[in-house]
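As you look at this complex, bear in mind that one protein chain is not there, while each of the others sits in place.
On to chain A.
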Amino acid sequence: MARKSTKTSSAEGTVYALPEVLDLKAATPLAEKLMSLRGQNIVLDASKVERLGTQCVQILIAAAATWKDEMAAFSIAEPSDSFTSGLQVLGLTPQAILEKEVAQ
């Protein structure tokens, strides 16, 4: 499982390429990774995602809410088919993730 964590900067902010496999085991590393990127504008490159587990979706939702709370830009770029269909199965869309209101 090659996880790509290449970071490149673009106009919108830091680009973080999501790993190919976002399953149960990827949840904690993903959360840590996103925590480390806090405070900067971020673009999640979802083009490589092949598998999307429910817990990683939760983390993405939490991240979107967190970024919103901190008034930083958060976006998902080039969602792969697997990524969107993975969300779709859960009754979600990339848009729905980004629109998550801040809890609490």
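Throughout what follows, a contact is a pair of C-beta atoms (placed from the backbone, for glycine too) under 8 Å apart; a residue touches a chain by one contact, two chains touch by 3 or more; residues count from 1.
Following the convention adopted for this analysis, contacts and distances are computed from a predicted model.
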Of the listed "ABC transporter", "Phosphoribosylformylglycinamidine synthase subunit PurS", "YeeE/YedE family protein" or "Chemotaxis protein CheA", the name UniProt assigns to the chain that isn't shown is "Chemotaxis protein CheA"
Among the options A:T14, A:T54 or A:S75, which residue touches the chain absent from this view?
A:T54
Residue ranges of chain A at the interface with the undisplayed chain:
1, 20-21, 23-25, 27-28, 30-32, 34-35, 38, 50-55, 57-59, 61-63, 65-66, 69, 79, 81-82, 84-86, 88-93, 95-97, 100-104
